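Missing here is one protein chain; the remaining ones are kept as they sit in the complex.
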Amino acid sequence: MPSEAPSGAPDFFGWSCPVPLRDHPRVVMGHGGGGAMSAELVENVFAPAFGGRVLAQLGDSAVLELGGARLAFSTDSYVVRPLFFPGGSIGDLAVNGTVNDLAMSGARAAYLSCGFILEEGVETAVVDRVARALGAAARVAGVEVATGDTKVVEAGHGDGIYLNTAGIGLVPAGVDIRPQRAVPGDVVIVSGEIGLHGVAIMSVREGLEFGVEIQSDCAALGGLVEAMLAVTPDLHVLRDPTRGGLAAALNEIASAAGVGVTVSERAIPVPPQVANACAILGLDPMYVANEGKLVAFVPREHADAVLAAMWAHPLGARAAVIGECVTAHPGMVVARTPFGGTRVVDLPLGEQLPRIC
Amino acid sequence: MPSEAPSGAPDFFGWSCPVPLRDHPRVVMGHGGGGAMSAELVENVFAPAFGGRVLAQLGDSAVLELGGARLAFSTDSYVVRPLFFPGGSIGDLAVNGTVNDLAMSGARAAYLSCGFILEEGVETAVVDRVARALGAAARVAGVEVATGDTKVVEAGHGDGIYLNTAGIGLVPAGVDIRPQRAVPGDVVIVSGEIGLHGVAIMSVREGLEFGVEIQSDCAALGGLVEAMLAVTPDLHVLRDPTRGGLAAALNEIASAAGVGVTVSERAIPVPPQVANACAILGLDPMYVANEGKLVAFVPREHADAVLAAMWAHPLGARAAVIGECVTAHPGMVVARTPFGGTRVVDLPLGEQLPRIC
Amino acid sequence: MKYLEDFQNPELAGGLLADIRATVTRPWALMEVCGGQTHTIIRHGIDQLLPKEVELIHGPGCPVCVTPLEVIDRALAIAARPGVVFCSFGDMLRVPGTDRDLFRVRGEGGDVRVVYSPLDALRIARENPDREVVFFGIGFETTAPPNAMAVVQAKKQGVRNFSMLVSHVRVPPAIEAIMNSPDCRVQGFLAAGHVCSVMGTAEYPALAERHRVPIVVTGFEPLDILEGIRRTVRQLERGEHTVENAYARAVRPEGNPAALAVLEDVFEVTDRSWRGIGVIPRSGWQLSPRYREFDAEQRFDVAGIRTREPEQCRAGEVLQGLLKPDQCEAFGTTCTPRTPLGATMVSSEGACAAYYLYRRLSTPGVPREASPVG
Amino acid sequence: MKYLEDFQNPELAGGLLADIRATVTRPWALMEVCGGQTHTIIRHGIDQLLPKEVELIHGPGCPVCVTPLEVIDRALAIAARPGVVFCSFGDMLRVPGTDRDLFRVRGEGGDVRVVYSPLDALRIARENPDREVVFFGIGFETTAPPNAMAVVQAKKQGVRNFSMLVSHVRVPPAIEAIMNSPDCRVQGFLAAGHVCSVMGTAEYPALAERHRVPIVVTGFEPLDILEGIRRTVRQLERGEHTVENAYARAVRPEGNPAALAVLEDVFEVTDRSWRGIGVIPRSGWQLSPRYREFDAEQRFDVAGIRTREPEQCRAGEVLQGLLKPDQCEAFGTTCTPRTPLGATMVSSEGACAAYYLYRRLSTPGVPREASPVG
Amino acid sequence: MCLAVPGRVMEIMERDGARMAVVDFGGVVKDVCLEYLPDLEVGEYAIVHVGFALQRLDEESARRTLDLFAELGLLQEEFGDPWEAAAGGPMKEELQ
Partner (left out) sequence: MCLAVPGRVMEIMERDGARMAVVDFGGVVKDVCLEYLPDLEVGEYAIVHVGFALQRLDEESARRTLDLFAELGLLQEEFGDPWEAAAGGPMKEELQ
């Protein structure tokens, strides 16, 4: 990613190894939070080291040519705790997370690889439950687990189960979906209520336990994307707002395409329990993770039809237009509050923590 | 894998969930050792859960059709300690291990995914070194890192760095390499000296430190396999004898194809330092891991030419015929000792441990 | 949730705004004391809706912002010790000490845990009898009673491996100090509603009288803030300076007597340094002699740690409303949310962090902090 | 390596085998005492090369096989304690106790570590002063001096968090017990060369004389074994029963005096139970009163643990050469290397494990233990 | 500072010698310490901060305040639409 900082301004992108993270001699949790610090790690360490033409796309998944086919390829590791939570498990996440990253390139996932890192001492019955959840999710998503691997690490290392999946799928002809294609005028659509996954996880996290009648939205979005593509292959951007939530997804798109994004807070579907859990913990629902939602940047002329197609799909029933892509404030996301004021929706720095103030 | 136990004999394969591992309510290190216990986990937990047609092939990598192309697809996680060892690092392993699994299907690796699981507190300089080693290894292997992911786990979990890579590559037309294709009469070739990786790792393992003038054999075998395929596309089986060593690789092939395998111990190239390190620790070199070797089952009529082609390649310079595939003792590997006696080379149970007796 | 959404209803804002607009005749500078109120103002863009005559100055009412550097450094020193479990509210983890923050300590091997409640820290202590569990007891009068209760329970239950690093601060002495500042521009206060829920309002009439300044006890939701502003502006326009309670649903004049009794038992008033401001007499609490055995500063002998603020940082003036953040030389260059020099750049409601966002909005040339994640 | 490969040279085996073949005239049953010798025999297929008249009976010389169940259970109990680091040679991790093994204990959260040398355990103790480090001191007279030295050093260095769970056994009393068994078929012994390196050969002439049995001190490489057999057969054919040293390069009659002195200081002779065999008088060592403070049994009060072997297991008879493993009912059905009932099915040189492999080879119908790994 | 929210008491119990309540925050349920409001009863609302109920919420007062806001709304017509007059952010249009 070339630096575009004007001269005189601080240059965040000009650092060089061997001290890539100026201020972080050691990895901290924030580097995995899906926000600014994660991005820095990719920017300053991984991208220069790998030097890949494809990696530089920095999307949810890479689109590449192989044997005459156009493939989407993506990976994610899953380290969620607890392993089972309201509405799903690490096994469901491992399928849906990767299937969704492929879907965000317009690809229908065909095959998954699956790597288990097991901690010595984890109950085999737990491994079995996770594996069965993963298998069941794969069948629902219509993807086949094609290859796998198991490693065991000594007790005290690892964390019960870590999972990695990588997925491949075919990108249909004429489809070119990536963050860079956002253009002013695009309508921004979110496929449903936000914050469900993050709040469901927090509700069962050690030391934070609370009761809430919601479940993770964990789901595979391949079918929904197919329904949207049936309206028009010319979707500009799709993104699943996972770690870092809607705020991170919108910021990444704004930044990648060099466009501004404005959203209306009133239009964003936030379930009351999510709003209330966030109120108690001092969090903003826009920063809370989702695992079965997408945000789409759609040319204005197709927006109504795409929205109608989403409403017709069970996973898009509560889809809503939440904003648009603008020429103003390029690289930034600005929300109009219900009171008519505006606020900047910044890229989250690291992980979100419960606040008292 | 269908059970073929005669009636009356113990039925190891007829277990059913939810108590899949009769004797192991919890995961132990042996489940990751690449031996019998690893196999049980696949057999009893993962295969039934995933129910994949492709996974059932149980090879190093899956070969599948997508968009008209024939692709090999494979994954491995890397949890090696220490992260840097004589002759390589976890970054090299993560490339070569997966590239080699693809090569064992006859495929040249084209793209890798790469998932980092970082432990909070690991030095960013270490992450950078690993990433650069990974990038350099990818360039040597001619494979592109196409997509990646980073997760951070709390200090005390994880182990500095865990890595996962998945790889995809094209399988050339006419090539069908898999364990099931071993047939009696096949000549068994190993591509060079065994045991180097395992001994190199042990030499720097905490509490076991010893000095030895060898390095891990960690290398990408795509080029060697191409040289062998140039002789004939009709290679029957290729396998990289990693965890569990040559013993595990040969047993897996014997078992998958239902053939017997005999090897001559005298013919197996074991460097003296490997032999001596094993003597001190009470280990058998046939069970020690390799990361830059392959074992090939080649039709007898092509054996000489394939061997010559291997000798002509830097990574096959010390290739040797070590045995053959027979109809006797199906599913078993038998070694003829230098004294003319025989012994069964069993599938290792779990991990190898230093013995005193 | 009920009694929360009701006070976030934009439909009802119109009348309040209209009334303010109808009332105001000339410029007034009001200070919202509490960082929670600042958060609401920024989060909802309340300031953008007000008539230009009404200026809001963000007060020092954010414990993250005002916890002194030397206390942070003591926390870091304790948290870094082997055998210690250091428990803190999430807010404090990213606050910079002299050379690192609690996140960094955790990365370096310290056992730092985020808790939701001080009682969670006490539970951790009971569950880990072989570890020293230290709770970072920061906050204003609202947080002091819960923290005090953790100490009371620790004593009652005989949990000897529990202690608290105390840096509690009190609002009224801060208001007094602000008003005593020779450059003070503040003409009216929105007092912190939740502080008053506990403490009641008895301390304010004397303050209002002495400084001839209206003080309106104000809640935290958008309509509460508007109502607080409306009542303050009305007093100012009328030349009044009384104490009003605009948060009557949660504030009684007498406060919470049970909480006051425990505060009286557990704590004693002390002078305390406020980050970026300096020492304010009698503005803090420390553990009373009856509970001194639970004082982490004593148990870990870190009281000797003394530090100096970075000289560039002018957060003190910012916190007193004497300086706009972008008038600070470090602002946006050496000081950003990623590399904060002062606490006001850390907290999401800190004045410098808020300005940083807004200046970026109005000045597109300022670089983004980062770019997309792979 | 030099002096190792030399004695593994198959070119030199021919003469030894030819001599044995030339000498033998009728069936002889020899016992190789040491499990290391059993390992060599199986590993190189030596038994397959011998004339049919020479039968090798595998002796009880494998500490993994003979460590009594109750000691294993004590080890498991200690290893499972929080705060304990339990160090062991790798061999012992898979030996089954009554209901689990050390691997399982580790999986359940016990801190079990494999060490190469007892000094490594002592180092771990020094490095972890807040943990109790227990070393599993098993083995014959070869391993006893190293283990004794760890205790001596612990005392010298004042490492108070180190202790040893001692289950040392002595070979000569076992030979005595075997010869005293009414069903004993053993006609000659290959004595354990490394044991004699330490202990010397002084204990054997009386044994040989009393039982009128040749005893040949034998090394561990294939040629050593053949030479031991050759010399034993020669004595038997001649009707002799003397003690010979066929491992002269490493065994002197007086043994290692420095080691003997430390053994004398650190240990005292005791009766000890051998797994599957029963109590053999004076066949073991325990810590002497001078070092009792380092006795893990006392420190952790596990001496009371008493157990019984599974009734089906006939390893005792197997170890005494009274029964072939496949004559045991459990063999290959309820007892396999994956689910061993007796220690002889665990150790790679255990007689039952060895038979299991070979029966599978000669009986292809017996199922594999597992199938390929993905 | 001092994130505190109103919740409704659903259940009261004793734990570790302290008076505790299950409190409902609009579908989110959490345990809360009642030591500072020992006479709070099931069905009542309280302001909760870091796991402690700190003050009883006076529902009557809340209602009166909201009524006042509504009344003020009637004045709005006299003085015109304040939205129009607001300083306004960079975004002018309202979406959807």
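Order of writing sets the chain letters: A, B, C, D and E. Residues in each chain are counted from 1.
Note that in this section a residue touches a chain if its C-beta (ideal position, glycine included) is under 8 Å from a C-beta of that chain, and two chains touch if they have at least 3 such contacts.
Just so we're clear, the structure is a prediction, and the values are computed from it rather than from any experiment.
Enquirer: If I'm reading the header right, one chain is hidden. Which shown chains does it touch across the whole complex?
Expert: So, spelled out: the chain left out of view touches B, D.
Enquirer: Touching the hidden chain in the complete assembly: which of D:Arg185, D:Arg210, D:Arg249 or D:Arg282 does that?
Expert: Touches the omitted chain: D:Arg249.
Enquirer: Thinking of the whole complex, not just what is shown, which of B:Ala230, B:Ile280 or B:Ala312 touches the missing chain?
Expert: Candidates B:Ala230, B:Ile280 or B:Ala312; residue touching the omitted chain: B:Ile280.
Enquirer: With the missing chain put back, which residues of chain B would touch it? List them for me.
Expert: Within chain B, the residues that touch the unshown chain are 210-214, 262-264, 267, 272-273, 275-277, 279-280, 282, 320-324, 326, 328-329, 334, 336, 340-343, 355-357.
Enquirer: In the complete complex, the non-displayed chain touches which residues of chain D?
Expert: 1-7, 11-12, 14-19, 21-22, 34-36, 45, 47-52, 61-64, 89, 116-120, 139-140, 142-143, 145-146, 149, 153, 156-157, 192, 194-195, 197-198, 220, 223, 227, 248-252, 256, 258-259, 262, 361-362
Keep in mind that, in the parts below, only the chains that are shown with their structure count from here on.
Enquirer: Count the smallest number of chain-to-chain hops linking chain A with chain D, moving only between touching chains.
Expert: Contact-graph shortest path, chain A to chain D, evaluates to 1.
Enquirer: Within the chain touch network, how many edges lie on the shortest path between chain B and chain D?
Expert: 1
Enquirer: Give the chain pair, either B-C or A-E, that is connected by more C-beta contacts.
Expert: Looking at A-E and B-C side by side, A-E shows more C-beta contacts.
Enquirer: Taking each chain's centre as the mean of its CA atoms, which one is most distant from chain B?
Expert: Here the answer is chain E, farthest from chain B.
Enquirer: In terms of CA centres, which chain lies closest to the overall middle?
Expert: A
Enquirer: How many angstrom lie between the CA centroids of chain C and chain D, rounded to a whole number?
Expert: Averaging C-alpha atoms per chain gives centres 70 Å apart.
Enquirer: Using CA atom averages as chain centres, what separation in Å is found between chain D and chain E?
Expert: Using C-alpha averages as centres, the distance is 75 Å.
Enquirer: Using CA atom averages as chain centres, what separation in Å is found between chain C and chain E?
Expert: A distance of 20 Å separates the two centres.
Enquirer: Which positions in chain E are in touch with at least two other chains?
Expert: In chain E, the residues touching two or more other chains are 1-3, 5, 25-28, 49-50, 83, 86, 88-90.
Enquirer: Got the chain C residues that touch at least 2 other chains?
Expert: 1, 4, 13, 35-36, 45, 47-49, 62-64, 89, 106-108, 116, 120, 139, 143, 361, 374
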